[in-house]
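One chain of protein is taken out of this complex; the other chains stay put.
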């Protein structure tokens, strides 16, 4: 998959966050959130990060015939969440290339009278591909602008 | 949704069964299988029941532009399954109409040196619709034959 | 499972609602929400309905050793939701017994400049059981009060 001339973006205070509540569906028989489900939470936060930039993915797919697909995930699990826990999931663009971007994400446990605790953190590389052929495509300029903005 | 002249089929010994193993992903913090997941198991067994009749759904969608969708579910939960349990899921056609069919399904716990135990049982009505318009369609004659056979 | 002397409750305008957004995780290759996932949405709304009454299920399990489990589901699917759709899920107690209750639930599609559309509706019977033995238990008086209130 192409990764030409990526632009490393400066860190910023402008980290997007999205709340996620833990329901029965998210937990497993160990009493904790099943590890794959954090990838769902990360995807929800990315979707809302895009929506906050005016990008609705179903509309985008209809307009361009292209979709975002994940090409790479690295995630470290530090602590566990449990039923009824309230999380905050972050999304912070760390690199933007011609046909992909990389986003840094964390899931934080939010509790009363306590500092947020990082449950897991990772980075997700997302490619922009043709829906039919699965071939990488060049991210359109206005979508590039939206991702940066 | 249409349900014209349904044909009630006679019960038979010819009940299709499909094995399902319980993994961490299927369980919840109660230590048991999350209730919605039995609908996944039922769907797997219906898919394999169709496949055993020569019906591959992705191919079918490409050939006809139509898909099967569930229109009605009734399910009773009697006992719980747990991690590592081995189940058998049944599928038995109980009614076949012009644009839908109803299938009776059960999930059974299989254990060594014990009779199978019914964990849940229900019936699922499945309609045949146009993929784009979501309008009911008439099930083609050869597909009707396959479902009956 | 016991169902002694159920009290049929009068309908009321006081229907609880909970918003659900449709993400990639909820959809399937038919382009619509996978049928089992509505049971997740229903469960989220029931959990929030309980939370609004002051009932936190993890705490409740620690305090009583008992949990709520679904014993019966009936659901009719009328229309499909798609990626990015915004739903509202309702929860309305329809019957309260000594060791179980029945709740009526709907998922509605909310769109700009349009009346809400019912996507699916059903009823869910929930039993109160001992976590270890899975035997039905009598719902404690204060929990009964909370459910009614």
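Going by the order they are written in, the chains are A, B and C; count residues from 1 in each one.
Everything below uses one rule, namely that a residue touches a chain if its C-beta (ideal position, glycine included) is under 8 Å from a C-beta of that chain, and two chains touch if they have at least 3 such contacts.
As the structure is a prediction and not an experimental result, all values here were calculated from the model.
Asks: Tell me which of C:20, C:39, C:66 or C:83 is the one touching the absent chain.
Replies: Candidates C:20, C:39, C:66 or C:83; residue touching the omitted chain: C:83.
Asks: Considering the whole complex, which of A:15, A:55, A:69 or A:146 touches the chain not shown?
Replies: A:69
Asks: Of the residues in chain C, which ones touch the absent chain?
Replies: Contact residues on chain C toward the absent chain are 24-25, 27-32, 34, 36, 82-83.
Asks: Over the whole complex, note the residues of chain B touching the chain we left out.
Replies: Considering the whole complex, chain B reaches the absent chain at 21, 23-25, 40, 43-44, 47, 51, 56-59, 82-84.
Asks: For review purposes, identify every residue of chain A that touches the missing chain, sorted by number.
Replies: 29-32, 35-37, 39-40, 43, 58, 61, 67, 69-77, 79-80, 122, 131, 134
Here is the rule we go by: only the chains that are shown with their structure count from here on.
Asks: Select, from all pairs of chains, the pair with the highest number of C-beta pairs in contact.
Replies: Top of the contact-pair ranking: B-C.
Asks: Using CA atom averages as chain centres, what separation in Å is found between chain A and chain C?
Replies: A distance of 29 Å separates the two centres.
Asks: Let me have the rounded angstrom distance from the C-alpha centre of chain B over to the C-alpha centre of chain C, please.
Replies: Here chain B and chain C have centroids separated by 23 Å.
Asks: Find every residue in chain B that makes contact with two or more other chains and list them.
Replies: 29-32, 36
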